[in-house]
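To start, the structure itself, in C-alpha cells.
A protein chain is absent from this complex, but the other protein chains hold their places.
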Amino acid sequence: MKLSRRDLLFGGAGALAGLVLTPVPWKLLSDVSIWTQNFPWIPQPAHGPVDTKFSTCTLCEGGCGLRVRMAAGCPVGVAGVRNHPLTRGALCPLAFAAHQLNWHPRRLREVRHNGRPASWSEAQAAFEKACGEGPIGIVDGRPGRAASTVFTAFTQKHHGSYQSVLSVESQALAPYADWSGLPVSSLGYDLENARTIVSFGAPVLDGWGTPGRFTRLWSEHAGGAADPQLRLIHIDPSFSRTAARAWRWVPICEGSEAQLAAGVARVLLEERLVSAKGPMPRLTLEDAAAQTDLSTEAIRDLAHTMVEHQPVVVIAADGNPSIAALNVLLGAVGAPGGIVRKRADSHPQASAAPAPSSLRALLVDSTVPWEFVTPASTEVFRFAAWDGGGESAGWLLPAPGFQEELTDVPTPSTSAREMYAVAANLVTPPAEIQSATQFLRQIDATLPEVEKVIHARCEEIFHAREGTVYGEHSVDVATVDTAAHLEEQLRQGAVWLGDSPVSAKFRCELKEWPTENRVSQGTSWASTWIPPVFPALATKLYQESTLRELPAWRLA
Amino acid sequence: MSARYGFVIDLDRCTGCGACMVACAAENNVPPAAPRATPRTGLTPMLVRKVSNGMDGIARREVFIPIACMHCGNETPCVSVCPQQAVEVDKATGIVMQMPQRCLGCRYCMTACPYHARYFNWWDPAWPTGMEKSLNPAVAVRMRGVVEKCNMCHGRLHSAMEKAAAAGRREIDPADYVPACAEACPTGAITFGNLADDKDPVSHAAHSPDAFRLLAKLDTEPKVYFKSQQAWVRGLADRESDRPSEVQNG
Partner (left out) sequence: MADLVVLDRRFIARGVERSSALRFMFWLVPWVILVGLGIYAAALCLFYGLNQTNMDNRFAFGMWIYLDLGMIALGAGAFFTGFLVYILKQEDLKPILNSAVVVGLICYSGAVAVLMVDVGQPLRAWFTFWHPNTHSMLTEVTFCITCYLFVLILEYLPVLLRNRQLRKVPSFLVFEHQLHKLVPVLAGLGAFLSFFHQGSLGGLYGVLRGRPFAFRQGFAIWPSTFFLFIISAMAVGPSFLILVTATAEAVTGRKLVQSTVFRKLGRISGILLGVYVALKAIDTLVWLNVTSRAVGFAPWDFYAYKPFGSALLFIEILPLGLLPVFLLTLPMTSKRRGWVLCGAALACSGILLNRFVLTVQTLALPTLPFDEYLQYIPSWQEVATFLGVIAYGVILYSLSYRYLPMFGQSKGVDKNVPVG
C-alpha cells in the first residue's frame, strides 16, 4: 500500500497526541527542571560529620573567642562565644567570614624570591648564609606569644636584634609607659569602672581594642539613651559611627586633638576642676579655640562635662602625649576606671635592644602589618599568609593562615586584666606552609618548641592559683586539679582571665605639658586587622552596599 | 501551637558595623560580589542602611537601619504575586519562605516588595577556588537567575527541631534557634523571638511605645519592629516627617 502525505500527516498527528498521554514528555520536562536546579558549575557544600570547636581569633590582637562550626573537617561558620569574659559573644564584622580567608585568591602558597618562585630549601640556605655573615633582626607583630619566646631565644643565641611592632592601641599607652617606667604591655584601660569615656578619635564603638568588649559594655550602660549611666564623648572631625552613637560628639578641626587637650587642661587647672595642680599647658584657651574651631565656651563646657560623672578616662587614637597628659591631670592614671596596671609579672618581653647599625638580614613575622617598611639594604625574609601586593624584593614565605597553627594569644593591650588563651589549629595547613618558628627550628633545633612553651605557661598559670578559666562553665583556677587539665581546657578554646587589676596604683611623672608637635590621626575601624586582605564576604560592606568605604591600605 | 517569629531592632544601639550583613552572608552561602557588582546589583539579604536627619554640624543625627525581609503577615505582597508559588508563608512559624528551586526569575516579587528586601542573582555564584569547602551544608546554594531573600535562617530552625525531636520534646528550645544576624550583633541591637508568646521579651519590646514598623500604613503586618527613643527616627515609620536622606558613602 502506498503511503500518502495525508497518511504521514495523520500518523504524525496521532503519534504526537499519543505521546502527550505517555509519561515521556512530562518526565523530560521535569528532568529539565531538575537540571536547572543542579547546574554542574554551581558549587555544593561538602557534607560530612558536623562538629563545633572553640578557639580564639588571631587576626588582630583583640583575642575574641570563636565558636567554629566544622563540617567534613573544614570550618563552615563562625560565631562568638557567649560566656567569653571579654567579648561575651561579640565579634567584628570580618570575623564572620574569616573562615574563608584561607582560600582567598591572594593566599600565598609558594615561596617567592624577588617575585619569582623558589623553594623552602633555597630560603633556608640563604638564611643560614645570612646568619653566618652578620646580625639578623627579627620583627614580631604580636609580642608576648610563645612564638615571641622562640624569636628572642634565637636572637639572643645568634647575637641578633629582636624588634616588636606595637599595635596602634599599644602605641596609645606608650606615653604612660614612658612616664612611669613600666612596660607598655603591663598597662590597660579599666573601662568597666569608668562612667565617662572621652575618645579622641579612637573608634571605640567600631573596631577598637577587643571589638566586642566596649560594644557590649556601652550597650548595657548607655545604648543611645539620653541620660546614660556611661557617658561616651567622642571627639572627631568627622561624623564617624562612634560619633553617631556617642552621647556627645565634639567636632574639631582635623589634626587639632593636641590643642583641644591643652585647652581642656587649661580650663581644668584654672577652674580647679581637678585636684592636680599642674603642669599647665602653654597654649592659651583662645588659641586652642581658634585652632580647634570650637568656641572657648564649648571647650569650657567640655571640661566641665568631663568631670561631672567620675571616674573619667580619655582614650587617644594613637600615642599623642598631650592626650595622655590629660589623663594624668584627670587623675585617671593608676586609678579604677582609668589607666590601670595589669599583673606586672606578665611574660617578660625582651627589651627591644637598639638595632645594630646595619642588619645582614631581617626576618619579618606574619603578625607584622604589611605596611611595615624594611630597610632597603637588608635581605628580607617576609612571612605572610596573604600577599598584600606592591614590590616584593626579598623572600616571601607562605605562613599559616586562619587557625592553621598552634599558637597562644597573649593579653590584648587594652584589657584591664591579664588574659591567656590558646588557638589550636582547627585546619590542616597546605603542604607548602611553614611558620617562622618552624623555619627557625629547622636552622637551629635547640630552639624551644611553641607547644612546649605553651605547656610551660599553662603550668605557670596553674601554679599561681589565681584567676578564672572560662570554658563551658567558669572555674576558678584554684579548683582545677592538674596543670594538664588546665592546658587541655585552654587548648579546647577556654580562656584564662586574671584577677581584677590588683595593683591599679602606679604613678606617672609629668613635669611639663608635652610640647611634641604631633598631629593625632584618628584611626578607622579595622586598623589593627593584620592581614592585608579582607575576607571575601567583606564585599557586602564595601562593594555591594554603601555602608563602608574600603580603607586605602586594604585589598578587598 | 503556632509561633510568629519576629525581630525587634533597637536603632539606638545599632552602630552600623555590618556584622549582621557578613554573618548572614556566611550562614546562607551568599557568594562574594561578582567583579562588576554594585550596591544596586549586590546580594545582601541583610542590608544596613545609613539614614540621616539631613542636618549638618552638631544638629546632625544618623541612624543605621538593618533591613531584611519583613516577613509580612497580612496579604503578603510577594506571596500573592508569584506566578508559580515559589514563595509561601509557613503557617507554623510565620516565616515567608522563598524556594529558589522553583523560582523562574521573573522578578515580579521584587517589584511588589516595598522594603526592597529581595535580591536577584544577576550572576552565577562563584567562590575563589577551594572556598566552596567552607560553605554551610545546612543551606542550599542558589543558581543564577533566581530571587532570594532572608529566610529567617530556616536551616537553624530545622536543626533546633531535630535537636528537640532527638530529646523527645515537641517544642524547640528558644536558645537553639537564633538567626545569624541576631547572634552576630555586637551590641545586641537585633533581638529575635516569638511575637506570639507573651512571655517572650521580644514580644514585650514590640509593644513598647518606642517601637514602630516601617510603612505601617501599607498594612502589610511586618514581623520586624524597630525601636528608638529619638522622635525623628520613629517618624521614619511612615511618610509623616520631612523626608530624611540616605547617606550614600560609608
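Letters are used for the chains, namely A and B, taken in the order the chains are written, and counting of residues starts over at 1 for each.
Going forward, contacts are C-beta pairs under 8 Å (C-beta built on N, C-alpha and C of every residue); 3 or more make two chains touch, one makes a residue touch a chain.
Note that the coordinates shown come from a computational prediction; the quantities given were computed from them, not determined experimentally.
Peer 1: Report, in label order, the displayed chains that the undisplayed chain touches.
Peer 2: Across the whole assembly, the hidden chain touches A, B.
Peer 1: For the chain left off this view, which of B:Met21, B:Ala34 or B:Val224 is in contact with it?
Peer 2: From the options B:Met21, B:Ala34 or B:Val224, the contact with the absent chain belongs to B:Ala34.
Peer 1: With the missing chain put back, which residues of chain A would touch it? List them for me.
Peer 2: Within chain A, the residues that touch the unshown chain are 5-6, 9, 29, 32-33, 35-36.
Peer 1: In the full complex, which residues of chain B touch the absent chain?
Peer 2: So the residues of chain B touching the missing chain come out as 34, 36, 38, 40-42, 49, 51, 65, 75, 77, 79-86, 102-108, 110-116, 118-124, 143-147, 214-215, 217-220, 236, 238-241, 243-246, 248.
One rule holds for everything that comes next: only the chains that are shown with their structure count from here on.
Peer 1: From the C-alpha centre of chain A to that of chain B, how far is it in Å?
Peer 2: It comes to 29 Å between the two C-alpha centres.
Peer 1: Which chain B residues qualify as touching chain A in the complex?
Peer 2: Residue positions touching the partner: 10-13, 15-19, 21-23, 25-27, 29-30, 32-33, 37-39, 41-44, 47-50, 57-58, 60-64, 101, 124-125, 127-137, 139, 141-143, 180, 183-189, 228-229, 247-250.
Peer 1: Using the touch definition from the top, list the residues of chain A that touch chain B in their complex.
Peer 2: Going by the criterion above, the answer is residues 36-37, 39, 41-48, 50, 69, 71-72, 74-80, 89-97, 99-100, 102-105, 205-207, 211-212, 215-216, 218-219, 223-226, 239, 241-242, 244-245, 249, 251, 525, 535-549.
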